[in-house]
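One chain of protein is taken out of this complex; the other chains stay put.
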Amino acid sequence: MSSFLKIAIRNLLKGPSTDTYPYGETFVPKGLRGKIKYNAKACVACRMCEHVCAGGAIQIREVSDKSGLEFILWHNTCAFCGLCEHYCPTKAIRLTEDYHTAHRQEDKYRYVEKGFIKYVPCASCGTPMVPTAPELLNVAYDNVNKDIERLSKLCSKCRKEKVCG
Amino acid sequence: MKKLLQKIAKKSPWLYRINAGSCNGCDVELATTACIPRYDVERLGCKYCGSPKHADIVLITGPLTARVKEKVLRLYDEIPDPKVTVAIGVCPISGGVFRDSYAITGPIDNFIPVDVNVPGCPPRPQAIIDGIVEAIKIWETRL
Partner (left out) sequence: MTDFVQLILNLLIFPGGLFAVALGLFLMGIDRKIAARLQRRVGPPVYQPFIDLVKLTRKEMVVPGTAHLQAFWFAPLLGFAGMMAAVTLIPIAGVYQGFKYSGDLLVLLYLLALPAIALMIGGSASSSPFGAVGFSREMVMMMSYELPLLVVLVTIALKVGLATGGIATFSLSEIVQFQLENGALLFDYTMLPALLAFLVFIPGNMGVVPFDIPEAETEIVEGPILEYSGTGLALFKLMTSLKMIVVLGLAIALFFPTPLGKNFLVNLLWFFLKCLVLMVIAITVVRTSTGRVRMDQAFKFYLRYPTVLALISLVLTLLQR
């Protein structure tokens, strides 16, 4: 009984230890897995994220007028596991530290993260292709010289002809 | 007069949890927001009540498995109006990581009218408190 009295008096003196949310700020630990942010300029549409997504939240599909690819991620199936960020070769998809995810039922199907990759024509044959992101070249090569840059503007068939003859 | 009663009565919503086949991750987070002093939910006037007849805000976790579906629907009918339904975690909203399983009967809003969604696997206690605050705003208009 006396040990409880010591705890009781200590509790009364120290005051409440409650987090002040929602009336104030709260702490956010570093590396918290929150909502997704997608950078279309760094994406090479390898579809690795779509393959490993645990909740099946990612869809990459061609738009109806065939001018590019659109990236749709629906947060209401995302399990915030981070596998897409882990396997993306260019780190085009990242998890931010934003945890404010509560929303009303009428916004349920609008709670998405969208992106659009526009096709660029190949420099020699003109077929539309996904542009090569500079991050991909940095991952593959140590220093990127002018030859590599010229090659990166060709589609895969023209590149094969140019390199292998 | 009715507005005055609405304003007073919205400060005491009572919470009730329904576990519709969940993995218990979201239930652990719900227990955290209620029991430990760090995320005290009694400041908002809330209280976890044991009986569905005393409930105002219903917190549902878990994908609706085929075995539990009939019981959850019967239990939902026993909760007196006015009430607000909050779906916690991604499982009740869309099936979550279990969406292709043979045991799941589908997202909960095919059977029950849901008002607030809190995605996350599991969502942070602060996000759950966000969802409860949003639900209180909706509940005030229905009192």
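First chain written, first letter: the chains are A and B, and each begins at residue 1.
Going forward, contacts are C-beta pairs under 8 Å (C-beta built on N, C-alpha and C of every residue); 3 or more make two chains touch, one makes a residue touch a chain.
Because the structure is predicted, anything quoted here is derived from the model rather than measured.
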{"item": "Subunit B residues that touch the omitted chain in the full complex", "value": "5, 8-13, 37, 40, 42-43, 45, 49-51, 53-54, 56, 78, 80-82, 143"}
{"item": "Where the missing chain touches subunit A, by residue", "value": "4, 8, 11-12, 14-18"}
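Convention: only the chains that are shown with their structure count from here on.
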{"item": "Geometric centre distance via CA averages, subunit B-subunit A, whole Å", "value": "29"}
{"item": "Partner subunit B, residues of subunit A touching it in the complex", "value": "16-19, 21-23, 26, 32, 54-56, 74-81, 99-105, 108, 111"}
{"item": "Interfacial residue positions of subunit B with respect to subunit A in the complex", "value": "37-40, 43, 90, 93-97, 99-100, 109, 113-121, 123-124, 126-131, 133-134, 138"}
